[in-house]
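Every protein chain but one is kept in place in this view of the complex.
A and B are the chain letters, set down in written order, and residue numbers restart from 1 in every chain.
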Amino acid sequence: MNKRLVGMVVAGCVVVPSLVTAQTDPLEIMNRVDRLLRGDSSRGVATMEVVTENWEREMTMELWSLGTDYSLVRLRAPRKEAGTATLMADDDIWNYLPKVDRTIKIPSSMMGGAWMGSHFTNDDLVKESQLIDDYEVELVFDGDRDGVTVWEFRLTPKPDAAVVWGHIEYQVQQDNYMPLWTRFYDEDGDLSRTMTYSDFSELGGRLVPAVMEMQPVDKPGERTAITYQELEFDVDIDQSFFSLRNLQRQR
Amino acid sequence: MLESPWLRIGWRNLGRNRKRTTLTALGLAIGFAANVLLVGWVEGLQAEMVESATSLVNGQIEIHDAEFRPDRSMFDTIGGRAGVDVDALLRAVDADTAVVAAAPRVYAGGLVSSGEATSAGMFMGIDPARELVLTRFLDQLVEGRLPVSGQNELVVGEEMARQLSAAVDDELVVVASGADGSMANDLYRLVGIFRSGLTELDATFAVMPIGDLQALMVLPPSRIHEIAVATTDPWIAETTALRLRDTLPGVEPAIEVVSWDVLNPAMVDYVALADSMHFIIIFIVFGIALFGVANATLMATYERRREFAVMLALGATPRSIWSTVLSEALAVALVSLVIGAGLIFPVMVWFHNAPPDMSWLLDSDVTLMGALLSPSLRVEYNPSFWLTCAVALIVTAVIAALYPAFRAGRTPPADTLSGL
Partner (left out) sequence: MRQSQDSPRSSSSHVGVIVRLAFRNLRRQLRRSILTAMAMIVGGWLLIFSFSLGDGMHETWIDSGIRTSGGHVTVEQPEFQLSRKIEDRLSTNVRQRVEQALESPVIKPHVVAVSSRLTVTGLASSSAGSRPARIIAVDPIDEAVFGTLDEQVIDGRYLEPGDELAGYVGRGLIDALDLRVGSRFVVQAQDTEQEIAGQLLRVVGIFETGLSEIDQSVIHIPLVTGGAWVGSGRDVTNVGVVLTDSEIVPVVTAYLERDLDTSISTGDAKVMDWQESNPPLSAAIAIDNFGNYLVYGILFMIIAFGIVNTVLMSVLHRHREFGVLQALGLTPGETGAIVLVEGLSLTAISGCLGVGLGLLTTWYFFGDGIDLSSLAPDDMEFSGVVIDPYVYPLFRGTRLAQVFAFILFIGAVASIYPAVRAATINTVEAMKFDR
């Protein structure tokens, strides 16, 4: 989830100010974002709040990522579950359970399951596909919405892309390249879920949306919200960091 | 009629040609015995099927929250979020005279992992003492024993154990969704392996004491998903369910009390189909026997044509000849009935109480309508059918004798006596 998260964050922002131009070529923007992302690494601390019909929870977690293939998430709170960790490496997911001190590899049949009970699935986490790899991007709106100047992009799956969405739309603020929302539609054009970005703050030297919230359309009262407290980019970690051994460490 | 001379003559004639009488009677007797045995066996199969479907795992009646089926969400517990007084509810169910056993269940989905493999699994929390009375799948464990409450023990099906390469005493990791949204997990010791014979069960179910599962899932003891009930006879389940619905203490939100025939209508249809076949069997068996009896009676009347001629010459009416012949047939029928019953009822009692095992015939278990059948010559009693058979036997004998009786009544007295 982290690299998706970061991917989306970076998709909406341009790092090097001097490269900001009035370009509205969506592919260019996304390419730029992607270029910035590749080889990048990050570390962050966030809280995740999940509200469902039957329960509500809040978790605090520490997240690391390397490129698009590796990430590690470790829970710090609630205390009962502190140390629970998820490792994603090359499309495989492992969960470490501190209470029993065991690591389990998630089988493919469980990939549809919710990650940590949230509205993100295990599958969301490992999807290797970058948006630009799987979708054609087209600018559909360039103008004012509620007093804010935005771009709106429409992403349509490429013919053979193994993705379930009919299309994806997202809205980016033009002045600071911050994403405002991403909407996921099924093929009938019905909205399935919405991700909104807010609380734009400077973290780790960049302007990022500190809060991201996912809302499923079929269950209106439910949502998952991730709020970043800390974020650093280009940290000094390499592939060896994303190992099963590291997964099991408590810190 | 018993005073009538014709009946006496009829009985006496039986002794006239013992061999023939015996053979004829045997033919009819075997027909009777065959019918009783065959129908007993078919009904045995049916009873096996129904019992298997209802007492292997499910019970004849299930009590759930009205919303529980079909999605089986873990949150739809009996009594909703507040739960119920489980003990009081169980006591109320037990109080019904038709109820043999009732047991509470909790269900959850999740993962089971041994060191080597991980399987998706369905967890079932049970009360071991009550469960043993209610269902049969835990009666004979392939290995090990039943789990004890509070010790983090569980049993799994044979197929799951194989997929996990797990053996008794191995440690298993269990992961399930908690009712508070947490990822519930804990270590358990595998203490037993069961084999129900139904692969879906043996491959996906992991069973543990109900309190342990509730603790894992962060459910209070008052929240359960199901009460499964066994009745004295599967066929009174429907009426019992109706009665329970009225007598059980009110629970909010509404509960449903549903019997197995509602959950498995196809099986009910199948049993009805099999029942309709009974008459075909009677018809065939006695149809065949008819010829034998007709033949024998015809021969007998032919042999005694002189006797009939004398009777007619002395003033008997054809009708009285008919009476003689028919009463002889009736007599044979009664004798056959006695022989047949004597032959088959000991066998029926034997097969009913200690059915011979037929597994040499088959190399695996058979399922019928999704229920497991164990290969044995089990028979069920059906007194009303036996009565029908007895009547059919008598009717056959009498019908077979009609034409010979008629012919006998038309014996020309003078010609016969003069030797033609």
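As a working rule, a contact is a pair of C-beta atoms (placed from the backbone, for glycine too) under 8 Å apart; a residue touches a chain by one contact, two chains touch by 3 or more.
Not measured: the values here are computed from a predicted model.
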Only one of B:10, B:110, B:128 or B:375 touches the unshown chain, namely B:375
Sole contact to the chain not displayed, among A:28, A:53, A:91 or A:230:
A:91
Looking at the whole complex, which of B:83, B:211, B:292 or B:318 touches the chain that is not displayed?
B:292
Contacts from subunit B to the absent chain lie at residues 19-20, 23-24, 26-27, 30-31, 34, 37-38, 41, 120, 162, 200, 265-266, 269-270, 273, 276, 281, 284-285, 287-289, 291-292, 294-296, 298-299, 358, 361-370, 375
Quickly run down the residues of subunit A that touch the omitted chain.
90-92, 108-109, 111-112, 121, 123, 126, 157, 160-166, 184-187, 192
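The working rule: only the chains that are shown with their structure count from here on.
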Cα centroid separation, subunit A vs subunit B, in Å, comes to 59
List the residues on subunit A that touch subunit B in their complex, please.
50, 52-57, 80-81, 84, 95, 97, 99-100, 102, 104-107, 109-110, 116-117
For subunit B, which residues count as touching subunit A in their complex?
75, 111, 113, 118-120, 173, 175, 177, 179-183, 185-187
